[in-house]
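Only a single protein chain was left out; the remaining protein chains are all shown in position.
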Amino acid sequence: MYHDSNYRVSYGDTDQMGVVYYGNYMEFFERSRTEMLRDCGLPYSELEKRGWLLMVVEAQCKYRSPARYDDLLTFSSAVAEITRVRIKIVTRVLRDGELLAEGYVVLGAVDRNGRISRLDPEFVEICKKYSLEEQA
Amino acid sequence: MYHDSNYRVSYGDTDQMGVVYYGNYMEFFERSRTEMLRDCGLPYSELEKRGWLLMVVEAQCKYRSPARYDDLLTFSSAVAEITRVRIKIVTRVLRDGELLAEGYVVLGAVDRNGRISRLDPEFVEICKKYSLEEQA
Amino acid sequence: MYHDSNYRVSYGDTDQMGVVYYGNYMEFFERSRTEMLRDCGLPYSELEKRGWLLMVVEAQCKYRSPARYDDLLTFSSAVAEITRVRIKIVTRVLRDGELLAEGYVVLGAVDRNGRISRLDPEFVEICKKYSLEEQA
Partner (left out) sequence: MYHDSNYRVSYGDTDQMGVVYYGNYMEFFERSRTEMLRDCGLPYSELEKRGWLLMVVEAQCKYRSPARYDDLLTFSSAVAEITRVRIKIVTRVLRDGELLAEGYVVLGAVDRNGRISRLDPEFVEICKKYSLEEQA
């Protein structure tokens, strides 16, 4: 199951080609997974307060069609994979049902000192709500 | 005396009007004062390690002529005012000697807990190198 | 009368001081005035399609208290002044009624070639909905 949220493209998101700058999709992905986690009942801000940080290990995006200024976009995210130390979240960017871009981010758990650690077990559990694996 | 540094405009700095997005000048100002402080012998990163943080209290920019993609800009900064708790830094953005924008930032000292504190006396002293007041 | 809209602070909006980077308030102001204009019935994207561009001439922000990651902010904008060639929009950033920052942006009308022109008369008219002057 995918989690959907909305976002309005700002003027600052665009570049001189008249479309959203490609680098900004990474922030779109972040916004999307933040809302997904909030909907799971464990906001990322709360997770961080508990000392569980997530560091991006890998990110990818495929761009199909450009988003433009003032577009009302839909961000759609799901958990593609989750292990004891990593989580892979896929995100799609859509406008009126049309797929504009899609990609993924792999996040690894780190402690406050930046050392790799295990994911919070409660976090792993609640992420199942939007897990693609669970649907199998 | 003003401190000069250079900066190359990236594609990401532009917006769909084909010029540098107005909000990005604040980061330009930050880059400029960072290089000025480094030249004074006390990089801001070092100041922060000592526990002296500077929080922006006020910022202003007047835009005269747009900067464009790939422009090689000159940032020119000086200390307009410094008290025991605040410093006002003026910055100009130029391209080939032409003034594109100018503005200022007022910074206040805060400690690690975000409470207002006095500026590091060493910091106040070294800032005199680029003080406009000292030139009087 | 002020126009209110909401915004969720992203992780990308923050800096290493643990608060929203001061430069990002300029994009906040832009988002706020975009929503205000949409509510007036003339989205800025529509204005641009008609060939009426608005270039920022001056911007200022006073920072009172920092915004943080995941804060749900309220942006509150109104038209402080409008002449035949310029418009001054004031914007406040609030969190749960607390004023975090306030500032203004002065915009000047330019045509597609970047030359100063008069504001679209229809634009001037509809802006009265959120004009502070009209309230006198």
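Think of it as A, B and C in the order they're written, each chain with its own count starting at 1.
Just so it is clear, a residue touches a chain if its C-beta (ideal position, glycine included) is under 8 Å from a C-beta of that chain, and two chains touch if they have at least 3 such contacts.
Given the structure is predicted, the values throughout are model-derived calculations rather than measurements.
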item: Contact residue for the chain not shown (choose from B:Thr34, B:Ser117 or B:Ser131); value: B:Thr34
item: Option from A:Cys40, A:Leu53 or A:Leu94 whose C-beta touches the chain left out; value: A:Leu53
item: Residue of A:Ser10, A:Asn24 or A:Thr91 in touch with the missing chain, whole complex considered; value: A:Asn24
item: Residues from chain A at the interface with the omitted partner, ascending; value: 17, 22-24, 26-27, 30, 53, 55-63, 66, 105, 114
item: On chain B, residues whose C-beta touches the chain left out of the figure; value: 8, 10-12, 26-27, 30-31, 34, 43-45, 69-70
item: In chain C, positions touching the absent partner; value: 11-12, 14-19, 21, 23, 69
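Here is the rule we go by: only the chains that are shown with their structure count from here on.
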item: Centrality ranking, top chain (CA atoms only); value: C
item: Copy pair chain A, chain B: interface residue numbering same or different (half cut); value: same
item: Centre-to-centre distance between chain C and chain B (centres being mean Cα positions), rounded to whole Å; value: 24
item: Between chain A and chain C, centroid-to-centroid distance (C-alpha), Å; value: 28
item: Residues of chain B engaged with two or more neighbouring chains; value: 17, 23
